[in-house]
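One protein chain is absent from this view; the other protein chains keep their places.
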Amino acid sequence: MEPSTIVWLLPVPPLLAFFLIIFLTNRNKTFSHLLGITAALLSFVGSMVIVTLAIRSGHLGEEPFTSVINWFPTGDTWFQIGVWVDPLTVATLFFVAITILMIFIYSVGYHNFGQPKGDHDQPGLPPHGATLEDEHGHKHRVPSIEPMYSRFFAFISLFAFGMYVLVVSNNLLTLFVGWEIMGLCSYLLIGFWYAKPSAKAAAVKAFLTTRIGDVVMLLGLAYLYYLAGSLSYDVIFSEETLHLLTSTGTPFVGISAAVLIGLFLFFGTVGKSAQWPLHVWLPDAMEGPTPVSAMIHAATMVSAGVYLVIRVFPIISAGMQHGEPTITMNVMAFIGAFTGLFAATIALAQNDIKRVLAYSTISQLGYMIAAIGIGAYVAAAFHLFTHAFFKALLFLGSGSVIHGVEHGVLHTGEDIDPQDMFNMGGLRKKMPLTFWTFLIGGFALSGFPFITAGFWSKDEILADAFAHANWPVLIVLAFAALLTAFYTMRQITLTFLGKSRTKSAEHAVESKWTMTLPLVLLAAFAIIAGWPGIPGDFPLIGGFIPNFVHEFVGETLAEHPEAITFSWIPLLISLGVSLGGLALGWWVYRDIPAGAPDPLEKPLGPVYKLLKNKYYFDELYNYIFVRPSLWLSQTFTYLWLDRKLIDGFLHFISRITFSLGSIFRNYIDKPVINGFGDFVGESVKRIGRTGRFIQTGRVQQYMVMALIIAFGTLFYYLFILSQP
Amino acid sequence: MISLSYFLVFAAALFCIGLYGVLARKNAIAILMGIELMLNAVVINLIAFWRFRSPEMITGQAFGVIVFAVAAAEVAVGLALFIAIFRRRNTIAADEIDLLKW
Partner (left out) sequence: MTVMQVVFLVTAVVSLGGAVMVVTTRNLIHAALWLILTLFGVAVMYGLLSAPFFTVIQVVIYIGAIAILMIFAIMLTRRVKQEPGSSVNKGWWLAGLMALVLFTALVWMLSTWPGFQTTLPELPQDFDSIKVLGAALVSTEGYVIPFEIASVLLLAALIGSVAVAWERKS
C-alpha cells in the first residue's frame, strides 16, 4: 500500500465513529466510547506508520507523500485536493495522534463511566452525583455518569476528523474545511452542558470571535487564489508564485500582495490561537469539560492556528531581503511577544485552576508566533510539538484534580467551587500520580532545564532571538518566561503542596486508571519529546543525539534554515528565568492558610485588580462591539425595520386588501350579484304568483281558453295562411 | 222547399246555445244539459246529411245510433260522478269545485 493511501484513510475512522455513534449507539454508552477509542486508535496506528515511513524515506522535504484527486471543475481545469505529508506534517501528526488518543481514553474516566446514574441529572447540565446506600444504611453521594456520554464521544470524534483533515491536506482550502469543522466542534463542545447559561454564552463567544479571524482568513485565501490560481502547497509555495506575490502591489502603499495575504492569514491565526486582540474567548471556553479544554485548547485546535502560519511561512517570509524580516513577520513578532507577556500577567491573578492554564496557553502560543515572527521556523515548530504534550498533560491533570476535589465535595457536602485553587492544598498526599505528572508538566511549561521538553524548545526560541539580535522580543519573551515559571509554581504550590485548605480537599481521592494512564504516558512524552531537538553544539550533551528536529523539520522549507550557533547568554537567561521563577513562586505561595487572601494582592495593589479582571478587555469589547450589535439587531433591525417598516407595510397592504374586499362585498357582491340572483328568484316567484291565476281549477275557464286558442289557430290557418 | 241549410243552421244554433250553456252555467247538471244539447245538434247534423246527401247509404243513421248510445252512457257516468262529488264536497257548482284531492 502506498503511503499516500494510508494518509487518505487517516481522517476516516473518527468520521465514521461520529456517524455511527449518532445513528446507532447513542443509547449505549459502552459502544459509543468503544467506537470512539477504536477510531482514535486506528488513526493513531496509521499516523505512526506514516511517521515511520516518512522518517525512513530520507528526503521527505523534496518528495513529500502526496496524492491528489479532482474535486470540482473550474473553467477549463479542475480544482484539485489531496493529501500531503512533508516533515512538518509528520511532526504535527505525531503529537496530534498521540494526544487525541490519550484524551479519548481520559474522557471515559472523566465522564464517570461505570458510575450510577445521578439523582437529578438532566442532559444539558453537569452531573451532580448519585446517592448510594450501603449495607449499614449510610447514604453517601458518589459521582454520577454524564447523561450525554455518547454525544460527547460523537463530538470529539468529529473534532478529531477535522484536525486530521487539516493536518494531512495538501491545499489551503481543505485546511480551511478542517479549520471550520473544528470551529463548529469547539462551539458544540464548549457549550456541551447547554443548559448552563455561562456555557452557552461562552460557546457563542468562542464561535463569533474565531469567526472574525476566519472571515479575514477567507479573504486572504480568496486573494491568494485570485493571484496564484491555486491553493495547493506545491503551487503557492513555488518560486514563481512567491515572486508574483511579492511583486504584485495592493491599494495599500508599500504593502505587496504577499504581505497582505500573510497578514490576512495571520489574522485567522489570531482568532483561532487566541492572540491579542481576539484572545477573549479562550478563558471563557473553560466552561467545557476538561478533556475538551485539553484537546481543543492545548493540543489541537489552537495549535492549528500556529500550524497554519508555520505552513505558510514561505508566503510570510517572501521578499525577505538579507535576513531582514518582512512587514508580516514584524507584525507577528509584535503580536506574539505582546500576547505572551500580556497573558502571562493575567495568569498571575487567576484563582481558577483551568483559567491559569488557559492564559498560559495563550501566552505559549504567543511564543510560537513570535518565533515565526523572528524567522525561527524550526524553533516554532519544535515548541508547538512539545507544548502540545505538556499542555495536554497539564489540562488533563487539572481535570483529575477537579475530579478529586469534587469527590470530596460530594462526600462532605461542602458548597465550594472545586476549581478554585484556594480551596485546594495538600493534594500531593491524596493524589500522588496526579501530583507527579502535573509536576512534570508544570516544569516542562516553565522550562526546567535539561530534563523537560519545554526547556529545549523555549531555549531555542530565545537563542534565535538573541542570534538575530532582536532585543525587544528577547526581553519580552524572557520576562514572560519568568512570569510563566512563577505562576506555574504558584499553581502547583497552591494545589498540591502544604496543607488542605478545605475539608473537600482533605477527602480527595486519586482518579481511576482511565484518567491516570494518559497522564503518565503524556508525562513521559513531556520529558523525552525535547531530546530530539538538542542543538548539535550544545556543551556536554549536544551531539549524542543528532538535532533531529532541526534536520527533519528544517527540510520542509525550500531553503534549509541554518542552525543557530550556540551561545551562553540565551542559555543563562533561560536557566535564570525558569529556575528563578519556580523558586519565587514556591517561596511566595507556600503555606497559605485557608481563607487567607492572595499574597500578591497587597503589594500589587490596583494592578492586581487590573490583572484579575483581565485588563477589562471583556468589558471594553462588550461596550464597543456587543452592545452596539445588540442595539442594531434588537432595536434597529427588529423593532424599527422589521416590525414598524416591513410589518407596517404588510399591515398597510392588508388594510387596503381588506377595504377593497369590503367594497367589493358591499357594492358589487351583495347588490349586483346577490341582487341578480335574488332578482331571478324573485321574478320567477312573481311570474309564478301572477301566472298561477290561470290555474283556477275551474273546468269552464279552461274550456273557454282552449276554445279561444283553437278558434284563433283555426282562424289563422284557414284565413291568414291561405292568403295568396 | 227545405234545403240542407235549414237543418244545418238549426243544428249550429243548437250547438252554440249548448256551448254557451256549458261555458257559462255554474251548476254541473246544467253544464251536462248543455252537453246534451250539443250532442243532439250533432246527431241532427248527421241525420240531415244522411237524408240530403246519401240516403241510400244507411251509414249516417248507424253513426247517429252509436252517438246516441255514447251520449247516454256519458250522461249516466257523469251524473254518477256528480253525485259522488256532491257527497264529498256538498256542492255541485263548477266554480266551487276547483281543487284536486289533496
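Letters A and B name the chains as they come in the text, with residue numbers starting at 1 for each one.
Assume contacts are C-beta pairs under 8 Å (C-beta built on N, C-alpha and C of every residue); 3 or more make two chains touch, one makes a residue touch a chain.
Source: prediction; values computed, not measured.
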* For subunit A, residues in touch with the removed chain -> 698, 700-701, 704, 707-708, 711, 715
* Residues from subunit B at the interface with the omitted partner, ascending -> 1-10, 12-27, 29-30, 32-34, 36-37, 40, 43-44, 47-48, 50-53, 55, 58-59, 61-62, 64-66, 68-77, 79-84, 86-87, 90-95
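The rule is simple: only the chains that are shown with their structure count from here on.
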* Averaged-CA centre spacing for the pair subunit B and subunit A, given as whole angstrom -> 120
* Spell out the residues on subunit B that touch subunit A in their complex, using ranges where they run on. => 22-24, 31, 94-95, 97-100
* Residue numbers on subunit A that touch subunit B, as the complex places them -> 696-700, 703-704, 707
